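Written below as structure tokens is the structure these notes are about.
Right, subunit A next:
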Amino acid sequence: MSAPDAFALACDNLTLGYDRHPAVHHLDCRFPRGALVAVVGPNGAGKSTLLKAIAGELEPIEGGYRLGVPRERVAYLPQRGELDLSFPVSVFDMVAMGLWRQIGAFGRLHPAQAELVRATLARVGLSGQEQRPIGTLSGGQLQRARFARLMLQDADLLLLDEPFNAIDSRTTEDLAAIMQEWHAEGRSIVAVLHDFDLVRRVFPHCLLLAREQLGFGPTAEVLTPELLARARTLAESFDEHAPVCHRHAEAAQ
Partner candidate 1 sequence: MIELFVSPFTDFEFMRRALAGCLALALGATPVGVFLLLRRMSLMGDAMSHAILPGAALGYLAFGLSLGAMTVGGIVAGLVVVLAAGLVARSSILKEDASLAAFYLMSLAAGVLIVSLRGKNLDLLHVLFGSVLSLDDGSLLLIAAITSATLLALALLYRPLVLECFDPSFLRSIGRWSPVAHYGFLTLVVLNLVSGFHALGTLMAVGIMILPAAAARLWVKNLPAMLVCAVGLAFASGLVGLLGSFHLDVPAGPAIVLTAGLAHILSILFAPGGAFGARLYRRTHLEA
Partner candidate 2 sequence: MKHLFACLLLACSTSLFAAPLKVVASFSILADISERVGGERVAVHALVGPDGDAHAWQSRPSDARLVMDADVVIANGLGFDTWLERLAASAGSRRVVLASEGVKPLDQHDDHDHHGDDHGPLDPHAWQNVANVRIYARNIATALIAADAAGESYYRERLAGYDAELAALDADIRQRFAALPEEARKVVTSHDAFAYFGAAYGVRFLSAAGVGNRSEVSAAAMARLIRQLRKEQVPVVFIENVNDPRLIERIGAEGGARVGGTLYSDALSGPDGPAASYVAMMRHNADTILAGIQP
């Protein structure tokens, strides 16, 4: 039984940006342990940036965040950008890398671990695809494989950036079900999503982000027409003539 104020992630006046323009402004929120939170908002709202920062790839320009779990127990699934699909590696080998924390850089895979990899592949619906080169997978299959790798990392806090982007609906449903299983296992999950319908169905908590925090709490209270309308009026691009931001100082007074 975790302590009453145990959290998975806490943001304290978190401000992230590029070149003085904020992508995320003054974010103050706490994600309790075991939460299943969707991060939503219009394009340019700073959602991916937020996840990148929590994953440790970006330094805040003001404020900070605290992790409620050790860094090694955080797993991050970015958008697919940097993956080189032409590289000659099999699905099995790619997914098995999820066990890195156990086997390290040099360890061999024990039979039990190999079996675990196969079982995980079966759980995401990729049985029989183990030896295929990753370049031959469809978009949906590749995402399943990445989910399988994520599962093998056995993390306590999972950060997923637009996991269902350009994925067929069957895969989406299957993977969403897996996320619910993780939730049932007590893991904390933060996922950036665009599909409000899915969010309403699957995610009990929601963070509405439009550069600044517009709402955080149970999904039904956040995804209201008024808040969504406010989010939509957010300017997408950086304003070269914007004044210096004093909001936090003003709030503290």
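Here is how the candidates were picked: all candidates are chains of the complex that A comes from, given by their letters.
Going forward, contacts are C-beta pairs under 8 Å (C-beta built on N, C-alpha and C of every residue); 3 or more make two chains touch, one makes a residue touch a chain; residues count from 1.
Just so it is clear, the structure is predicted and the values come from calculations on it, not from any experiment.
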item: Complex member in contact with subunit A (any copy), out of 1 or 2; value: 1
item: Residues on subunit A engaged by candidate 1 in the complex (per definition of touch); value: 55-57, 75-76, 78, 81-85, 87-90, 93-94, 97, 100-101, 105-106, 133-134, 149, 153
